[in-house]
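One structure coming up, written as structure tokens, with questions to follow.
Only one protein chain is missing from this complex, and each of the others stays in its spot.
By written order: A, B and C. Residues from 1 in each chain.
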């Protein structure tokens, strides 16, 4: 229970806020004997870090991960792996003016209603910074999933209404938008820069794909693979929707079009399903798409109220991402890995003969 | 754990298959002292039953619910409420020809990969019939939510590409499509009938709204209210996507447009968010939309393989819904109620002063 | 969560009361492909049934178990196995005089404080009858554990202060006390009969042993094997204590005496530990002992109060066991099997190489 743990066997518990001492994660259920690839961990953390491109915030963050338990001689021991990430360079003064005001589009009013406390310190538990912990845990999950040959990639399908029309997988990490279409990337970068200069923000759409997932993963009826992926992705701030395979487009199709015929070798002639049927992986490529709303922190003036109920105009200072899409991509991959790691372990318990 | 329970405090565990002896649900966490409204329960079950309209299957089902525990003198006792629904009138012979074949669009191959067993009996645990149990549990949740004045309604926003353009809440239960637009309903009904006559199926889009949900419900960071609703809805067979508030449309908007300004009295000038921000309810109307794919069971011939890997052509006999949308609507409401009941109870634990 | 489920992967959810329509259990996590041994199930239920000996109550119970899901062609399918046991022959009239009175030694006052309701119907959820459901689930667990060659036996070590001094495993099921010492059994039977005739009750001590449990089962730090067994056994009504291996006797020994030396072949020269060290099985025989208090339902007059706070003298009518020990023995075995089945499955997730 509680909202701070996720998963059944491969389970992560995160803690910390953007303006506390540190944040971190405890990963439970990492099987013993896995090589802990420190380079992969650091690389994943770097992908998430702002300042990796001209598009993201200038807020400096150091995300050195300290592994404090669960490893011996470079291998997982089977005991919980705890990782700490210290909070540096978070200027509290950036936020003090809004201490008593509810920022539109944020969780401020929700948290205040829930706990009776307005924790104004940079978003607290609701800030984007807690995704550090998820990325660290996702790196461990990726290390485990290597044994299956599973690959997970996410990319920007659309930013500020500009769509990627072509797909070059190597282009994704070469441009700041993380678009697989170089030409579209340039336009996306420009649109984000324009938003920054007007003090506004833009949204987008993220696609994520997992290949080589064996068939049979998923725990009906409630812990279906797509249900759990949805649970994972909607727990990311700013995600407002998810669809699998053809998603909303399937609503307007016929069954004769939407059903994926099967071929010898247990292959599929098409993949409208997005790799999941009845909540269980089919062996086809898993594909889903996320709606990411524009960053709520904008510097344009907004109308709101304060904790005393007075109408207020607010201008949010500080350094904020004009678009969350490029930065959420490694987090989406991390959450996908975390979910798949859990289902891989649950599948070990499905049959008498493994 | 396991896929057969859902929820933390208000928790449901379902069991049974369409062709076993019975199905049922155990509801744990219903607070003591609630009046058990038998009429509401029966009405909800009736809404789900096929044969309620010319559009759904002719497969006769009796869904008399037998409450076997947890009630005394018409009140909940606080102990688990178990409800049984006997399986009548399920013709096994309808399915025997497909015993060894994987039906396209279904979970057959997934289950076979998972368990090493092809349970052909009418879809087994993956059939639509297990939703009976969810509706029964949802009725109990609705009884509890009455104390908050919460109302939950779902409707068909689109079927077979035909959109409801107007909204009359009383029209929903008056037409077989469950559309709030009478004119659109007539076209939807026709489109479904056409699909039935060609042996095909159609999909659609469902909207669901919950009003009077107090602000503050949701358990960040992982058990956010929208994340849990997504988990609940994607666990329904044939649901392929979900979006909250503006959803995918917010991807193409600016922050200055998408942020909902706040007004004195903690009201909102708009509701692009769909009633949930940062995973916590805001007090505004909760609104989400689901993509429902066309029913995979069609009688047109399809290409597939059997358990031995041989290519097969399959024609599914039996009686199947050409469109799941009208029937899924009470199930969507039930799952919404079950989720909200759980968060209502979790909110009781949030603060030292309740 | 909730008190009505037990276990992580092999998880049981029970429901029902002694005077409701039925009771039952849903078993989640039974791996697919296990032969369901109906004979073993019926035999376990018969062992628990009163009327199997002159010592237990004359309250007639029919414990025919109806398996309503999860089995096909005599094998587990991997989906949940639900079992129903109808309540017959429970005379409500036996309990009506005590509707408003708190019976000493029972949970009446506790439940009333908890729920605000005095459910007087034969003990409700707190009666011994709910152990039916546990025994049914335990039978399934035993079927799974066969693949490890694990055997579980429990017996009466002491009743009414009379100790079993010798141990003949075949004697256990031959006498009504379930004592492994025939001579002691005769005295035990007499002591119980004497208690019955005076309208009193007696308690005792139960031993339980599990052999051939592989080393390595247990999930430190909190889900240790002995911790979970204690959790399971203390959930049985009338159990007031548990000790493992030498238990309380180890408190008065030296480390040099208590430590079990190891021998080649990973054997142990002694077994003061009772087969569990650091919460993990060692491969040595698991042994624990339970304290069972005398049955609280006695027909002698007792001093108590009613729900209005008035002092009352109470004489409990009806038919009650003068000693719970013989009847709890199959339940103790069932709970042991349920716990071991869960740990067997969790162990499948411990290492990268299984």
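The rule is simple: contacts are C-beta pairs under 8 Å (C-beta built on N, C-alpha and C of every residue); 3 or more make two chains touch, one makes a residue touch a chain.
Remember, predicted model here, so these are calculated numbers, not experimental data.
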Task: Full-complex contact with the absent chain, from C:75, C:291 or C:317 - done: C:291
Task: Absent-chain interface as seen on chain A, which is shown - done: 1-5, 8-9, 11, 13-17, 20-24, 26, 28-29, 32-33, 66-70, 72, 75, 77-82, 84, 114-117, 119, 121, 124-125
Task: Absent chain, residues of chain B that touch it - done: 1, 8-9, 29, 31-34, 76, 78-79, 144, 147, 220, 345-346, 348-354
Open item on the list: I need the residue numbers on chain C that touch the omitted chain, in ascending order.
Closed with: 1-6, 8-9, 14, 102, 104-111, 113-116, 125-126, 130, 158, 160-161, 195, 200-205, 214-224, 226-235, 237, 240-248, 250-266, 269, 273-274, 277-283, 291-298, 300, 302-305, 309-311, 346-347, 350-351, 353
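Note that in this section only the chains that are shown with their structure count from here on.
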Task: Interface residue identity across copies chain A, chain B - same or different by half - done: same
TODO: State, to the nearest whole Å, the distance from the C-alpha centre of chain A to the C-alpha centre of chain C.
DONE: 46
Open item on the list: Suppose each chain is reduced to the average of its Cα coordinates; what separation in Å results between chain B and chain C?
Closed with: 39
Open item on the list: Counting only Cα atoms for the centres, state how far chain A is from chain B in Å.
Closed with: 26
Open item on the list: If I count partner chains per residue in chain B, which residues reach a count of at least 2?
Closed with: 1-5, 8-9, 14, 114-116, 125
